[in-house]
Structures are given as C-alpha cells and as structure tokens.
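Let's look at chain A:
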Amino acid sequence: MVDALSLLMDPLFIDIMIIFGIYLILSLSFNIEYGFTGIPNLGKVLFYAVGAYVAGGLAGWIALRLAAFTPQQHLGGPLYCAYGAPQTITEVFKTNPAFALGVFLLSMVIGAAFGAVLGILASYPALRLREDFLAITLLAFSEIGRLITRTEEWPVCAHYGIRGLSTPFAWLGEYSLTVYMFLVLGIAALMYMLAEKLVNSPWGRALKAVRDDELAAEVYGKNPARVRAQAMAVGSAMAAVAGTLYAFYLGSVMPDDFMPIVTFLAIAMVMLGGTANNRGVVVGVAVLVLVDRLFNASVLERKFGIPLPDYLSNSIAYLKYVVIGLVIVLILMFGPQGLIPEKPLKTPIVEETKKKLKESVEGGEG
Partner candidate 1 sequence: MVPTLAYTVFRAIIDGLLEGSLYALMGFGLTIVFRVTRVANFAHAEYVTYGAYAAYVAMVAWGLGLVPAAIVAALVVAGVALASDELVFKPLWRRGSTPLHFLVASIGVGLVLRFSLQAVAASVPGYLNIRLPEFPSTLAIIGGKVAINVVHALAPLLALGTTAALHVLFTRTKLGKAMRATASNPTLARISGINVIMVRRVTWIIGGLLAGLSGFIISYYIQANPEVGWNFLLWMFAAAIAGGFTFYGTIIAGIILGVVGQVAIILAGYYLGVTTAYKPAIALVIMVLVLLFRPEGIIRIQSLGLRRRA
Partner candidate 2 sequence: MDVLVAENIYGGYGDSVVIQGVSIKLGKGEIVALVGPNGSGKSTLIKTIYGVARLFKGRVLFEGQDVTGLPPEAKTRIGMSYVPQTNNIFPDLTVQENLEMGAYIIDDPDKIADRMELVFSIFPDLKAFRDRLAGALSGGQRQMLAVARALMTEPKVMFLDEPTAGLAPKIAIGLLKTLIKIREETNIPMLLVEQHARRALELADRGYVLVSGRIAVEGRGEEILSRRDLQELFLGIQRR
C-alpha cells in the first residue's frame, strides 16, 4: 500500500504515464489519418502545437485578466508575453481552482475546434497530390507553422514562448501531478474508446475504402474530398487535445517543442504497433514512450543506479532517436503490418458473420 502510494507520487512514473497518455492520443489521431484513410500527415505536429498554443494563450490571457495584471515593462505581443506575466499566471493557477479547471476544459474545447478547422483546410492538397508529395507538403505546412511561432510575438511570444502554466490541479499542491496523471490517462482512455467507436462503423469503412481505392470508393458513393476532410478534422482535433494536455503538463509552450521529430515519433509508434489497428497503437506507444523516457542518463544513473560510461551519458539522449529510426526501417523491411496487424472492423456485419460461420462449421461437424 505504501509502495503503491510512493509509486503514484514518483515523478518518473508520473512522467511516463502522462507522456504515454499524450502520445497515445497523438498516435491514435495519426492512425485515423494515415492508418485508416491513407493520408500521410507528416505535419501532425502542427495540430499538436495548435492545441498547446490555444491552451497557453487562453490560460495566460484569462489568468492575467483575473489578476488585473499590468506589466511594468511591456515587450510587445500580448499581455502574457510581458515580463513578470508567467509568475502571475502560476499564482492564479495555484489560488483559483475554478479558473484552473475551467480554463483547462475551455482550452480543450477551443483547441479541438481550432485543430478541426485547420485540419479541414490542410486536407485540401490531399485531393491533388500523390502520397509522397502530399507528405512533403504537409511537412512543409508544419515547418511554416513553426517558423511563425518562432518569429511572431503576437499571439505566441516568439522564441520566448508562453510560460507560467500549471496543471489544472496546481491548487492541490504536491498531489497536483498525480491527480493530473489520472486525468490525462482518463482522457486518453476516453479518446481510445472514441477512436474505436468512430472507426468501427460505416464511416470507418468509408475511410478504408478511400485509402484502398479512391476511384472505387467514388463509384460507390463516397466523396473522397469529404471523407479525407472528415478524417483530418477528427485527427487534428484529437492532436490538438493532446497538445492541450501537453501544455498544461509542461507549464510552457515553446516553438522548438514542435519539431518534425514529434511527428516522426508518432509515425514510429503507429507503425510499430500496427497501422489501422488501435490496439496495436497502444502497444507501440507504450514501447516507444519507455524508450523515449528511459534513454536518459540521469534517469538511469540516479533512479536505477545503472552507471553509464561518459560517452554514453552524453549521447544516450540521441541514441533513442537512432532506435526510433531503426524501428521505422526494420518494421517496413520485416513486418510492415506491425506487431498487431490490421483486422476487419468490429461491426455487426463482421461479428455476426463470424458467429454464423462458426455455427455452420460446428453444425457441419455434428
């Protein structure tokens, strides 16, 4: 009992669980787009960033209004970029539970809405381009986005970023992160169920139809442009939710947190687990989040007492990306289906047919 409690308060454990939850949502969203619909959204991180920035901007702005904050020295850009703003924001989080919880919910809703709209806009090139060029275009979109966040003070404070956020449970003091972990895992579980319900449906079949043969899908009444826009809307809204969770966890939103490598990580997770299989994605995310968090010198040395030679302690943070790159390559070469391959969608058409076929086999034997 004591052990369980200390585990629940353990920063590394909390960190792994929260990152797992966030990446699970991000990877599920990539799976809807890439796995089910065949849109290679190499710009995934852009929509993740949208959620994070909406959360940061909204929380910062409202908190400062509540605290009637006036900057001593204004640096340009919105109020929350001002000197001294982060401290004030943190203070409001700590003292005003209604604000903290309210702004969290609001950010998720507005962030998801922003993500969805942007996703629909970004689905436009998917009509005109071959898959590989589409991938490059979407990657370019996300890089343009990052360039803007790095450069513009309004509304994102440029390289200074939006700081001073906290978890919506900051007012709980030392239990804040533990409670937040449960919230993140809860939302991730909800998103998993949502994703499962969404794709195991006639809509899921429409997605796969557009993925497998667009012209045939058209002949049977599916409008590929609409189907893709829907997939991108759903996927991008989910990615934005993941971004919101990330912002409240980390407490800051910085442009360089949204490099293409985040997208690549999500790709590796989906491919390892199994494209077009949400259960597989859970496995893929679990494995690679562990790699991501445990390939860390201070964790290995201080936490687990594993001594590392100097050259490893300097380089281990980079080696994890080597592992991720290898995962992508090896999966493509030796098992493109991933650990858990794609299966027929779980709708009555398949489930009842399974039963019927089984009965007829048994009947035949008897």
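Selection criteria: all candidates are chains of the complex that A comes from, given by their letters.
Note that in this section a residue touches a chain if its C-beta (ideal position, glycine included) is under 8 Å from a C-beta of that chain, and two chains touch if they have at least 3 such contacts; residues count from 1.
This structure is a prediction, so every number in the text was calculated from the model and none was measured.
Listed candidates 1 or 2 all sit in this complex, but the one touching chain A is 1.
The touching residues of chain A, counted against candidate 1 in their complex, run 40, 125, 128-133, 135-137, 139-141, 143-144, 147, 150-151, 261, 264, 267-268, 271, 310-312, 314-316, 318-322, 324-329, 332-333, 336.
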